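One protein chain is absent from this view; the other protein chains keep their places.
Labels run A, B and C following the written order; every chain starts at residue 1.
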């Protein structure tokens, strides 16, 4: 039991004088705010099965014309943080977005940064600052803070993608804003990942000392999968096969707050990720397996989504003895690193 | 009126299926989360008169022995953010702390970073990682994330200081932790600001390529005041006379999230700070004046504390025609800069 | 005519007193040392036809067994700098090295940094710090300062490569050293360009914040050629199609002093490189064309080598109207950039 005085030990008159002066005594809540053991944590480990979410999302398509929805998105909410707060973890927003053939969105930009990870369907595309980016399942598209973007769908089946944003943090800091562009569509340039930024170690000379924070906006899954497979061959059995998605000009993580990486679990492999100060969300691109997160265990199948809260332990298992599994991970490690409190421990 | 569909347009059955799957439709709250005009803001401009807070703080000394309080602090709470949340702005905590002669605090450390700005009284000291730092009015002491610190008071009158912490953000990210040390006091080294780091442009050779993020822990007011006065003589009348408190090895701001600076207003001077994405708190070290913050105007006297919310306009006036005024400012500009969304505008 | 006093205007007795004190008057040579027009330049534009050099190099193979030569290299010497000084430009050494089937070199390392650009022949390999790097024509291999390396030849024909080193500068600074390893060969790891560093924007997660200056040691020509071809399609007709060879972790140039890049000249294209403070050497990988360097014009064929002195103007022409030309360029731009005097001008 804490030796600290509780607020109710203080005279009522004193407490109301404090309240009317917009003051609070610190000592009754000190140990709650700054824990002497593990940090206070509201967010909890979570798991969503894709088929269940998908069914509800398709219903949204029936119930809600795009004109009335603007964005037809179901947000995955961590109940530990309050289901109305639209947080998967304290700083990460995760939504599943549906667009139907012919639907589009006008050019706009916003202060939060976002990624789109294509989950199913072909024929969608996103155009960022005039660069037209095809969307194939597994592809990752950046729509960073302040960059104009729009999207469309020229295919014949539903396209679903996972949105991840740093919106909770930006909203918390009271600096969340958006802007719509005049109606005309931006001119079209091809996807830089196929022209300017192909091979590791080769940069367009003119960009050698460029500090463009977002020179490359699409990370095709086909290429990431191939790179993971080659990396696996050069990686010890007890080390993680993991690729970070970075700015090819600087080697820095591709977004300022969110970190993106892809993991390969070799057949039968178990990977202990340890504990980290930051939170993370995984999405299954390929394979079946399970995740142990603190005292929870979740089985996963393709397209499922799992939340790893801050400071939680996490072990991933590939349950197939013959096939690899591939996961995409979104975390807020870049934020923690920039602020100086990133830490890994057991 | 928004064209967006409200949540109540959706069938109850659908809504309850969503809720039981921990999902929320985005579209009813999209425009709230990502505003198309100014960002949604809960924090409001605030002002505290020091004498009023001081009186309540001295009462706390009478009502609460230090053994029961651990820290005798009154927290300045922005009512726009909910008075129970102990936030002056979304990311900044401000408290006024009282220690009486002979009181001390044992060695401890925590994940939030803090500053102490001495408001009144002499004879207090803080020891950080074994470096003993005297505390005179106006002095600024750093107790950064993870560094062991303790304090004591060998004088004969109350000592009061202002604490500023990045605690709200760290708590929000679920990574707020503290630790107490075994009882023995740390060995004593002298204040580096008087030995290793004196003159601008001169670094101990051994630290030339050191990346120690916190090599200097005390910024004496006497020196900052003198530096401001000399800077004023070389600064145009329409430019701010403002000094940033930085790491002398790297020139980077002295803490990872909070920015510290000191401002001098020349006699009769008005200074328009414009609008910034970040929030700030000012403390009057010397002088009388007023602050216009959006539509609010506050008169200030020495030791008063004022809150400038994110995106607010702010103009400062020195109401004396013969004497300078000096303010210390705490903001979260370093956080905004690191995350890439720092912006100044009119 | 300079108004400066010449040394001969000074009394002999004074001059000899200076000399015996190891002193020189500055004024007679001031305008020579620090020119008031274009910088004093000794190096001159040069061109070597490959067949001529090759013939002499093959003769060296006949005349000189590898045991007696240690390295069978002909050095391309800029006559403006004195043919005995082994400089192609003030800071760049260029040699052509021959190894015959079965010849090898033991493990060694040196303070200068080097590249090997494979000119002809297959079956050669270089092993750097235990990483075995195949050598195909056009491939670029790094053997940076301080890294252990050895080579061998398992093929059946002569292998010839171009060495480029920063040796002249290192020797000038009196810090040129080498070391031989004990005889055993290093263990074999595969070429990182095919495992860890494949696609732009994807980094092994463990190397995200690694500062290894030389993580990737081979730049296969096949991949660079393909990347240039794709870049050409996204590059305006009047802009250079040029790729810098960089450290994939940091985006910094791949060696500390020498810069490596590859240029593609589209059919019929003329490219004006302007004037630069730094010097450069070009090697033709594919195509025919000409280079105008100040008042000199050189026609080139595959494998030819051309020197562009500091501050010289340079225009390159692809003389084919149907085929692209490809050049590899070695310069000392990284040195000039680090020292702060890099400049481009007309």
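Keep in mind that, in the parts below, a residue touches a chain if its C-beta (ideal position, glycine included) is under 8 Å from a C-beta of that chain, and two chains touch if they have at least 3 such contacts.
Keep in mind it's a predicted model, so treat the numbers as computed, not measured.
*Asks:* Quick check: which displayed chains does the absent chain contact?
*Replies:* By the stated touch criterion, the chain not on view contacts B, C.
*Asks:* Which one, C:277, C:291 or C:318, makes contact with the chain that was left out?
*Replies:* Here the residue in touch with the unshown chain is C:277.
*Asks:* For a quick check of understanding: of B:55, B:157 or B:230, which residue touches the chain that isn't displayed?
*Replies:* Among B:55, B:157 or B:230, only B:230 touches the chain that is not shown.
*Asks:* Among B:63, B:147 or B:246, exactly one should touch the missing chain; which is it?
*Replies:* Considering all chains, including the one not shown, the answer is B:246.
*Asks:* Which residue among C:53, C:119, C:203 or C:314 touches the omitted chain?
*Replies:* C:53
*Asks:* What residue numbers in subunit B mark contact with the hidden partner chain?
*Replies:* 189-190, 192-206, 208-209, 216, 219, 223-224, 226-227, 230-231, 233-234, 239-240, 242-251, 253-254, 261, 337
*Asks:* Could you list which residues of subunit C touch the chain missing from the display?
*Replies:* Touching the missing chain: residues 3-5, 9-11, 14, 17-19, 21-27, 29-30, 33-43, 46, 48, 52-53, 56, 59-60, 63-64, 67-79, 83-84, 86, 90-91, 95, 110-112, 145-146, 167, 170-180, 213, 256-257, 277, 279, 309-311, 332, 335-336, 338-341.
To be clear about the criterion, only the chains that are shown with their structure count from here on.
*Asks:* If I average the CA coordinates per chain, which chain comes out farthest from subunit C?
*Replies:* So the chain farthest away from subunit C turns out to be B.
*Asks:* Please indicate the chain closest to the centre of the assembly, with centres calculated from CA atoms only.
*Replies:* A
*Asks:* Express in whole angstrom the distance between the two chain centres, defined as the mean CA positions of subunit B and subunit C.
*Replies:* Centre-to-centre distance between subunit B and subunit C: 53 Å.
*Asks:* Could you give the separation in Å between the centres of subunit A and subunit C, each centre being the mean of its C-alpha atoms?
*Replies:* Each chain reduced to its C-alpha mean, subunit A and subunit C end up 44 Å apart.
*Asks:* Report the inter-centroid distance (CA atoms only) between subunit A and subunit B in whole Å.
*Replies:* 30
*Asks:* Which residues of subunit C are in contact with two or more other chains?
*Replies:* none
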